[in-house]
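Mind having a look at this structure? Questions to follow.
With one protein chain removed, the remaining protein chains of the complex are shown where they sit.
Coming up: chain A.
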(Lines give C-alpha, C1' and ligand atoms only; values in the text may rest on other atoms or scores of the structure.)
Protein backbone atom coordinates (compact mmCIF):
# COMPACT_ATOMS: atom_id res chain seq x y z
CA UNK A 1 0.00 0.00 0.00
CA UNK A 2 2.79 2.39 0.90
CA UNK A 3 4.53 1.75 -2.39
CA UNK A 4 1.42 2.44 -4.38
CA UNK A 5 0.89 5.71 -2.58
CA UNK A 6 4.49 6.70 -2.99
CA UNK A 7 4.32 7.48 -6.70
CA UNK A 8 1.69 10.23 -6.77
CA UNK A 9 2.99 11.72 -3.52
CA UNK A 10 6.49 12.37 -4.87
CA UNK A 11 5.00 13.78 -8.05
CA UNK A 12 2.84 16.12 -6.00
CA UNK A 13 5.86 17.19 -3.98
CA UNK A 14 7.76 18.09 -7.14
CA UNK A 15 4.69 19.84 -8.49
CA UNK A 16 4.55 21.85 -5.27
CA UNK A 17 8.21 22.91 -5.47
CA UNK A 18 7.93 23.89 -9.14
CA UNK A 19 4.73 25.78 -8.44
CA UNK A 20 6.26 27.72 -5.53
CA UNK A 21 9.37 28.35 -7.56
CA UNK A 22 7.26 29.99 -10.30
CA UNK A 23 5.08 31.82 -7.82
CA UNK A 24 8.23 33.58 -6.67
CA UNK A 25 9.09 34.60 -10.19
CA UNK A 26 8.37 38.15 -11.27
CA UNK A 27 6.99 36.94 -14.59
CA UNK A 28 4.05 35.14 -13.02
CA UNK A 29 2.98 38.46 -11.54
CA UNK A 30 3.47 40.31 -14.79
CA UNK A 31 1.28 37.73 -16.53
CA UNK A 32 -1.33 37.95 -13.78
CA UNK A 33 -1.26 41.75 -13.80
CA UNK A 34 -1.70 41.81 -17.56
CA UNK A 35 -4.93 39.82 -17.38
CA UNK A 36 -6.13 41.84 -14.43
CA UNK A 37 -5.61 45.04 -16.39
CA UNK A 38 -7.18 43.59 -19.51
CA UNK A 39 -10.23 42.44 -17.56
CA UNK A 40 -10.65 45.78 -15.81
CA UNK A 41 -10.27 47.80 -18.99
CA UNK A 42 -12.66 45.65 -21.01
CA UNK A 43 -15.35 45.50 -18.37
CA UNK A 44 -15.33 48.87 -16.72
CA UNK A 45 -14.37 51.12 -19.62
CA UNK A 46 -16.33 49.33 -22.28
CA UNK A 47 -19.48 48.15 -20.56
CA UNK A 48 -20.54 45.85 -23.39
CA UNK A 49 -20.24 42.36 -22.01
CA UNK A 50 -20.57 40.34 -25.21
CA UNK A 51 -17.99 42.49 -26.97
CA UNK A 52 -15.70 42.10 -23.96
CA UNK A 53 -15.98 38.33 -24.14
CA UNK A 54 -15.13 38.29 -27.86
CA UNK A 55 -12.13 40.56 -27.37
CA UNK A 56 -10.98 38.37 -24.50
CA UNK A 57 -11.35 35.31 -26.69
CA UNK A 58 -9.18 36.84 -29.37
CA UNK A 59 -6.52 37.72 -26.84
CA UNK A 60 -6.65 34.37 -25.05
CA UNK A 61 -6.39 32.11 -28.06
CA UNK A 62 -3.27 33.88 -29.28
CA UNK A 63 -1.56 34.94 -26.07
CA UNK A 64 -2.13 31.87 -23.89
CA UNK A 65 -0.38 29.52 -26.36
CA UNK A 66 2.52 31.95 -26.72
CA UNK A 67 3.05 32.35 -22.99
CA UNK A 68 2.57 28.61 -22.37
CA UNK A 69 5.21 27.75 -24.97
CA UNK A 70 7.76 30.30 -23.82
CA UNK A 71 7.31 29.64 -20.10
CA UNK A 72 7.42 25.89 -20.67
CA UNK A 73 10.68 25.99 -22.60
CA UNK A 74 12.21 28.58 -20.28
CA UNK A 75 11.31 26.68 -17.13
CA UNK A 76 12.67 23.41 -18.47
CA UNK A 77 16.03 24.90 -19.40
CA UNK A 78 16.31 26.95 -16.23
CA UNK A 79 15.60 24.02 -13.96
CA UNK A 80 18.01 21.57 -15.56
CA UNK A 81 20.23 21.71 -12.49
CA UNK A 82 17.33 21.03 -10.18
CA UNK A 83 16.30 18.18 -12.46
CA UNK A 84 19.74 16.59 -12.28
CA UNK A 85 19.65 16.80 -8.53
CA UNK A 86 16.28 15.05 -8.52
CA UNK A 87 17.38 12.37 -10.96
CA UNK A 88 19.92 11.03 -8.48
CA UNK A 89 17.21 10.70 -5.82
CA UNK A 90 14.91 7.71 -5.52
CA UNK A 91 12.27 9.43 -7.62
CA UNK A 92 10.76 8.16 -10.86
CA UNK A 93 11.56 10.13 -13.97
CA UNK A 94 7.91 10.42 -14.87
CA UNK A 95 7.23 11.95 -11.43
CA UNK A 96 9.95 14.53 -11.96
CA UNK A 97 8.86 15.68 -15.39
CA UNK A 98 5.11 15.45 -14.89
CA UNK A 99 5.49 17.26 -11.58
CA UNK A 100 7.44 20.08 -13.21
CA UNK A 101 5.07 20.24 -16.16
CA UNK A 102 1.99 20.46 -13.98
CA UNK A 103 3.73 23.02 -11.75
CA UNK A 104 4.26 25.32 -14.74
CA UNK A 105 0.89 24.69 -16.38
CA UNK A 106 -1.08 25.16 -13.16
CA UNK A 107 0.67 28.34 -12.12
CA UNK A 108 0.06 29.83 -15.58
CA UNK A 109 -3.57 28.74 -15.49
CA UNK A 110 -3.91 30.30 -12.08
CA UNK A 111 -2.60 33.64 -13.33
CA UNK A 112 -5.16 33.52 -16.12
CA UNK A 113 -8.13 32.46 -13.99
CA UNK A 114 -7.43 34.88 -11.14
CA UNK A 115 -6.35 37.73 -13.41
CA UNK A 116 -9.55 37.66 -15.41
CA UNK A 117 -11.77 36.25 -12.70
CA UNK A 118 -11.23 38.99 -10.12
CA UNK A 119 -12.45 41.90 -12.30
CA UNK A 120 -15.38 39.79 -13.46
CA UNK A 121 -16.41 38.98 -9.92
CA UNK A 122 -16.34 42.68 -9.07
CA UNK A 123 -18.28 43.45 -12.20
CA UNK A 124 -21.08 41.25 -10.91
CA UNK A 125 -20.44 38.14 -12.90
CA UNK A 126 -22.58 35.92 -10.73
CA UNK A 127 -25.72 37.85 -11.55
CA UNK A 128 -24.79 38.12 -15.19
CA UNK A 129 -26.03 35.89 -17.98
CA UNK A 130 -22.52 35.84 -19.39
CA UNK A 131 -21.24 33.57 -16.64
CA UNK A 132 -21.25 30.47 -18.87
CA UNK A 133 -19.60 32.21 -21.79
CA UNK A 134 -17.02 33.53 -19.45
CA UNK A 135 -16.40 30.21 -17.73
CA UNK A 136 -15.96 28.55 -21.11
CA UNK A 137 -13.36 31.16 -21.94
CA UNK A 138 -11.41 30.29 -18.82
CA UNK A 139 -11.76 26.53 -19.38
CA UNK A 140 -10.51 26.88 -22.95
CA UNK A 141 -7.65 29.09 -21.76
CA UNK A 142 -6.67 26.43 -19.22
CA UNK A 143 -6.79 23.73 -21.92
CA UNK A 144 -4.57 25.82 -24.17
CA UNK A 145 -2.10 26.36 -21.31
CA UNK A 146 -1.97 22.61 -20.62
CA UNK A 147 -1.52 21.83 -24.33
CA UNK A 148 1.14 24.37 -25.16
CA UNK A 149 3.17 23.88 -21.98
CA UNK A 150 3.22 20.16 -22.76
CA UNK A 151 4.32 20.85 -26.34
CA UNK A 152 7.03 23.16 -25.01
CA UNK A 153 8.32 20.46 -22.64
CA UNK A 154 8.43 18.07 -25.58
CA UNK A 155 10.53 20.48 -27.59
CA UNK A 156 12.89 21.18 -24.69
CA UNK A 157 13.30 17.47 -23.91
CA UNK A 158 14.39 16.69 -27.45
CA UNK A 159 16.68 19.71 -27.88
CA UNK A 160 19.81 20.04 -25.75
CA UNK A 161 20.56 23.35 -27.43
CA UNK A 162 18.59 26.13 -25.75
CA UNK A 163 18.63 28.46 -28.74
CA UNK A 164 17.29 25.73 -30.99
CA UNK A 165 14.67 24.81 -28.40
CA UNK A 166 13.46 28.40 -28.16
CA UNK A 167 13.46 28.71 -31.92
CA UNK A 168 11.35 25.61 -32.45
CA UNK A 169 8.96 26.71 -29.70
CA UNK A 170 8.37 30.09 -31.29
CA UNK A 171 8.01 28.47 -34.72
CA UNK A 172 5.44 26.06 -33.35
CA UNK A 173 3.41 28.90 -31.93
CA UNK A 174 3.72 30.95 -35.09
CA UNK A 175 2.66 27.99 -37.18
CA UNK A 176 -0.40 27.08 -35.15
CA UNK A 177 -1.51 30.63 -34.36
CA UNK A 178 -0.88 32.33 -37.70
CA UNK A 179 0.52 30.28 -40.60
CA UNK A 180 -1.88 27.36 -40.21
CA UNK A 181 -4.93 29.55 -40.80
CA UNK A 182 -3.34 31.04 -43.90
CA UNK A 183 -2.48 27.65 -45.36
CA UNK A 184 -5.91 26.38 -44.45
CA UNK A 185 -7.62 29.27 -46.18
CA UNK A 186 -5.44 28.87 -49.26
CA UNK A 187 -6.36 25.19 -49.49
CA UNK A 188 -10.02 26.06 -49.22
CA UNK A 189 -9.71 28.61 -52.05
CA UNK A 190 -7.57 26.36 -54.26
CA UNK A 191 -9.96 23.43 -53.99
CA UNK A 192 -13.21 25.32 -53.82
CA UNK A 193 -14.73 23.14 -56.56
CA UNK A 194 -14.52 20.09 -54.33
CA UNK A 195 -16.57 19.27 -51.27
CA UNK A 196 -14.42 20.52 -48.42
CA UNK A 197 -16.61 19.90 -45.38
CA UNK A 198 -14.65 16.92 -44.09
CA UNK A 199 -11.29 18.52 -44.84
CA UNK A 200 -12.13 21.66 -42.94
CA UNK A 201 -13.48 19.65 -40.01
CA UNK A 202 -10.25 17.69 -39.79
CA UNK A 203 -8.23 20.84 -40.32
CA UNK A 204 -9.90 22.50 -37.36
CA UNK A 205 -9.46 19.52 -35.07
CA UNK A 206 -5.76 19.26 -35.85
CA UNK A 207 -5.08 22.73 -34.52
CA UNK A 208 -5.90 23.34 -30.86
CA UNK A 209 -6.10 27.09 -31.42
CA UNK A 210 -8.68 26.77 -34.20
CA UNK A 211 -10.50 24.21 -32.15
CA UNK A 212 -10.72 26.57 -29.17
CA UNK A 213 -11.93 29.42 -31.32
CA UNK A 214 -14.66 27.26 -32.87
CA UNK A 215 -15.67 25.97 -29.47
CA UNK A 216 -16.12 29.45 -28.02
CA UNK A 217 -17.91 30.80 -31.07
CA UNK A 218 -20.29 27.83 -31.05
CA UNK A 219 -21.21 28.71 -27.50
CA UNK A 220 -21.55 32.41 -28.18
CA UNK A 221 -23.71 31.49 -31.17
CA UNK A 222 -22.65 34.42 -33.30
CA UNK A 223 -23.02 33.13 -36.86
CA UNK A 224 -21.29 36.14 -38.40
CA UNK A 225 -18.06 35.33 -36.54
CA UNK A 226 -18.28 31.60 -36.90
CA UNK A 227 -16.66 31.56 -40.35
CA UNK A 228 -16.67 28.71 -42.81
CA UNK A 229 -15.20 26.03 -40.55
CA UNK A 230 -17.39 27.04 -37.66
CA UNK A 231 -20.45 26.86 -39.84
CA UNK A 232 -19.46 23.42 -41.09
CA UNK A 233 -18.77 22.35 -37.56
CA UNK A 234 -22.17 23.48 -36.43
CA UNK A 235 -23.92 21.94 -39.40
CA UNK A 236 -22.08 18.67 -39.06
CA UNK A 237 -22.27 18.08 -35.35
CA UNK A 238 -24.95 20.45 -34.14
CA UNK A 239 -24.18 22.74 -31.24
CA UNK A 240 -24.09 20.32 -28.33
CA UNK A 241 -22.46 17.40 -30.10
CA UNK A 242 -19.93 19.77 -31.64
CA UNK A 243 -19.23 20.94 -28.15
CA UNK A 244 -18.53 17.45 -26.84
CA UNK A 245 -16.39 16.56 -29.86
CA UNK A 246 -14.25 19.68 -29.41
CA UNK A 247 -13.75 18.94 -25.73
CA UNK A 248 -12.70 15.40 -26.49
CA UNK A 249 -10.27 16.67 -29.11
CA UNK A 250 -8.81 19.21 -26.68
CA UNK A 251 -8.34 16.46 -24.10
CA UNK A 252 -6.55 14.32 -26.69
CA UNK A 253 -4.38 17.34 -27.43
CA UNK A 254 -3.36 17.41 -23.76
CA UNK A 255 -2.90 13.67 -23.34
CA UNK A 256 -0.75 12.99 -26.41
CA UNK A 257 2.11 15.41 -25.64
CA UNK A 258 1.99 14.48 -21.94
CA UNK A 259 2.43 10.82 -22.84
CA UNK A 260 5.35 11.78 -25.04
CA UNK A 261 6.94 13.64 -22.10
CA UNK A 262 6.78 10.44 -20.05
CA UNK A 263 8.08 8.34 -22.94
CA UNK A 264 10.92 10.66 -23.95
CA UNK A 265 12.08 11.39 -20.43
CA UNK A 266 12.52 7.65 -19.77
CA UNK A 267 15.01 7.32 -22.61
CA UNK A 268 17.00 10.49 -22.12
CA UNK A 269 20.57 10.69 -20.78
CA UNK A 270 21.42 13.38 -18.26
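Heads up, the rule we're going with is that a residue touches a chain if its C-beta (ideal position, glycine included) is under 8 Å from a C-beta of that chain, and two chains touch if they have at least 3 such contacts; residues count from 1.
One rule holds in what follows: contacts and distances are computed from a predicted model.
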Record-based protein name (UniProt) of the chain missing from this complex, from "NADH-quinone oxidoreductase subunit L", "YCII-related domain-containing protein", "ATP-dependent Clp protease adaptor protein ClpS" or "ABC transporter ATP-binding protein": "ABC transporter ATP-binding protein"
Residue in contact with the excluded chain [from A:82, A:180 or A:243]: A:82
Touching the absent chain when the full complex is considered, from A:90, A:124 or A:182: A:90
Sole residue of A:10, A:28, A:109 or A:207 that reaches the chain not shown, by the stated touch rule: A:10
Residues in chain A touching the chain absent from view: 10, 13-14, 17, 21, 24, 79-82, 84-93, 266-270
